[in-house]
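Structure in structure tokens, see below.
Of the protein chains in this complex, one is absent; all others appear in place.
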């Protein structure tokens, strides 16, 4: 595992908030989700569909990514969509399906929570709560998941500075929940050929400033299926502690994000490539 | 009043959602808040402190901006702050103070709501509900204020495209509440000498694409007190239907945004300047 | 004329270079181009086609904008185009046409220079040399126009901070040429519905930091014909000392920028509207 040069003074022009600061807690926080651990020498891969769409879609996809080596299953039941007329997710029925397939594959489940009123209910089904990009500065929601005992996957806002990202995490830690994983997922720039600009600079910078584990979402960070593999490799080379990848058993029919979802075979092939990169930086795919 | 050249075909590369689209409803929607009307020939000025801090601060400021010609009082009771350690607002006590001063000055009150669980309670106190920048894509909140009968002041996200802004408004209209006012408040760019880049292009563009009234926040749009006056004038010249301006009786002691708040005298002087600009574009300060 | 609050301390996080700094020279520099003066109480309007395309196109357009009140004629002979296959300008033949129409209308001419090797030649024809956005940090070119005796119109780079813009101007003054006019022309942001985001915040900010006159280009700043008028008005309300506007006698057939060029009638109508705004801020269209 790469050692973080903690002794190097970093002047980034702002003060890292106290509870997330590596200066105050030099060793990386290990966040356990089921049997997997984020922040150690192993790299943890999360995979699954953007949204839970049906039992068949979820179960076929989940079994396949599990076999390919994904340790955690992702799948949205409540979907934040720019338009009110887009598919908004299956809701609690989707959570039920996630829970059913977990009994079979024993993969822990991460799913998004969007509303303070849903945190308690979602936490009953999920092993990790995701706070999405658009909610990175939804402060009541941050406080609510901070009061939960579940690990939290906090995605960087597409417009958020690293300072704001760390402060958002501080809201969660400040409520007593230290099990927070940060996720870089692409930021908004002038470039239009990709959906977002994946800011991999954020990986070594965050690892330097905070003791929290850092993962990367190359699916949203590119928005283009054939770019997921090279950018997933780049993320690991940059020092990421894990990846979250959209996979769909039939990407061309997906109700959301099909253009950026890997097929089952593409994901399996990617996992093989990732192992070599992990070894090259002294780590392993756990 | 400037006429909007509705017949000009606009190709902006996206489809304007149906309920907010001016193509589907050519006449501007008039949104009434108390006795004031947004979207007509009169320009409505909203003023007041960033946050309610105390009875004295609120009452002195409110009386003064009322005398200077502000038709609506602003004041935050629940404050979205980047850091959990910043002043988070007075909460319901702040709402109470807003309600007390309204009985005296008869100015309607606009205040921010951040949490779906608070909408009902805030709506009991406020005449208009504000959805802040960071919540522009908090879809459960948009749906909740859409079910309210109160007018909604929807601020553009600091990194939201105009397409996303219109879709966020569509969420509210889609729940049956058409009383939505859009507010340009500055976007995030590479420029660092100002807090945000006030995107006044958004004013004629939004007026063209939607029938909803459009106002501008030059306080957040610049972040610098002495820039508020020229940019407030520019906003009216560009066609804005109103302004929302931060004013504080003692800006140097303000608990938030003091550097961008006008003093009582500065606000009074600004109001005089605005009247001339309004006349120059065939409108009036109502 | 609006007075600039020079006594207000401004902390913008950088040091304004010495020769352009208003702190070192409080009174605004008056830049004379022919009989017109930039930086005084009068607002100077520059108009004309994006590119010189033919004698008829140039002469008809020039006569008309002259009659409508434009004091200076613009027209490109050397055009910086993103693609090598786009029209690159008429070159010296275009300069000749500009010179011919000037003998008739007595309007001074501003035209772009792109190459250090052309500065001497272009300066023989032009009354003011334009350094375009893409060349704002072409330092050899800045030095070369700094050694010329002609006034220089320096356009802000579409990616340039205000700090960099002021340093680019400093390059010119440092060679002994103080006749520099700064032009805000829109910056690049994530917003795609407009060609650029016109940063009118830059107007009061630049007026505060430097003694050089500041003008605005609402044609490039919006990229859309019907947005030119409201944004031209907004620019004057924000404190601009002048405008530069693209006008074409047949916009729909223009070889470049037709979508953002005003017709002759639209420009005439705009000039009437601008006069009222100028008066509202205590100035006049000179």
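Labels for the chains are A, B and C, by order of writing; each one numbers its residues from 1.
Rule of thumb we're sticking to: contacts are C-beta pairs under 8 Å (C-beta built on N, C-alpha and C of every residue); 3 or more make two chains touch, one makes a residue touch a chain.
Since the structure is predicted, the reported quantities are computational estimates derived from the model, not experimental observations.
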Missing chain -> touching shown chains A, B, C
Answer key for A:102, A:233 or A:248 versus the chain not shown reads A:233
Out of A:37, A:92 or A:163, the sole contact with the unshown chain comes from A:163
It is residues of subunit C that touch the chain not shown, namely 17, 80-85, 114-117, 134-135, 137-140, 157-159, 163-164, 167, 170-171, 174, 188
On subunit B, the omitted chain is touched by residues 159, 188-190, 192
Logged for subunit A, residues touching the omitted partner chain are 2, 5, 8, 10, 12-14, 159, 161-163, 187, 189-194, 197-205, 208, 221-222, 224, 226-227, 230-231, 233-239, 273, 276-277, 279-281
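Note that in this section only the chains that are shown with their structure count from here on.
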Sorted by contact pairs, first entry is B-C
Cα centre of subunit B to Cα centre of subunit C, whole Å, reads 33
So, in whole Å, the Cα centroid of subunit A is separated from that of subunit C by 48
Cα centre of subunit A to Cα centre of subunit B, whole Å, reads 34
Residue numbers in subunit A touching two or more further chains are 188
